[in-house]
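We show some of the complex, not the whole, and keep each chain where it was.
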Amino acid sequence: MTHRFTFRRRVEFADTDVAGIMHFSNFFKFMEVAEHAFYRSMGFSVHPFREDSTGGPKVGWPRVHASADYRLPLSFEEEVEIELLVEEIRNKTVGLYFNFWKHPDNESEKVIAATGRFTVVCVTFDEELRRMKAVAIPDEWREKLSVAPDGLIPARTP
Amino acid sequence: MTHRFTFRRRVEFADTDVAGIMHFSNFFKFMEVAEHAFYRSMGFSVHPFREDSTGGPKVGWPRVHASADYRLPLSFEEEVEIELLVEEIRNKTVGLYFNFWKHPDNESEKVIAATGRFTVVCVTFDEELRRMKAVAIPDEWREKLSVAPDGLIPARTP
């Protein structure tokens, strides 16, 4: 049994560039905003190393990989729907997949403007080493992520 | 005896917006970059609360005021010269004034595209209160700031 997680966001003036469309780097910011909204939807804080609302473990989720494929431009003022799918859960990492839906309110015109992927790694802050350390994903997270949104994801190709 | 501090920066693609010119908010980023380069030029680190290269006190400089007045747009790829002037040194705060020089390499075309002001406050991190606290500007900073760039600054008007 699966469900989808979606997040709406309007393209703001500061997101655009001189080419008149959303700057390609801002798709990554939108993906991150959707990711964090997804975590909050499961009751987790995404503040790095802050105890979350469940009193759960203080973990952070820096990314070790980020990618995007662009098909259609997004314009200023346009509202886009970012769909988040959990692609893979490993011991210490999670793979997230994103679809950017253009014209999300119009079934016949709805179309994917871009897709993206994150690989995020579960870390805690090691007080002794004074740096982040990868750790196994806590059970509270693993359980919620496992019933998290999935869906039709194209096979990963080289 | 006075001197000027200047910093060059090219307008990057991501700095522009759909209107085809540098987004107004990025003038503030350029001002901050010039400010930090100015501090480094005096031998100070600007990392918040990190000991600087002189072993000096760990101070940070958050701003309590920022403003800009825009006269001419800046275009993608254009190189602008940001001139920093020390306008005022008080007990805990410093007033900085900025000129954005368009066509900086052409004496006859050189013109001010924008001006700006920062009021920055000297802070340390109070370990007990777990928050920043305003403090008197350390002597090492005060001395260097006092011989720092100044120049013709228009009178502050309402």
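By letter and in written order, the chains are A and B; residue numbering begins at 1 in each of them.
The working rule: contacts are C-beta pairs under 8 Å (C-beta built on N, C-alpha and C of every residue); 3 or more make two chains touch, one makes a residue touch a chain.
Not measured: the values here are computed from a predicted model.
Asks: Which total copy number does the whole complex reach if 2 copies are given here?
Replies: Altogether, the complex is made of 4 copies.
To be clear about the criterion, only the chains that are shown with their structure count from here on.
Asks: Starting from the mean Cα coordinates of chain A and chain B, work out the distance between those two points in Å.
Replies: The separation of the two C-alpha centroids amounts to 35 Å.
Asks: Of all residues in chain A, which touch chain B in the complex?
Replies: Per the stated touch rule, the residues are 13-14, 16-18, 20-21, 23, 25, 76.
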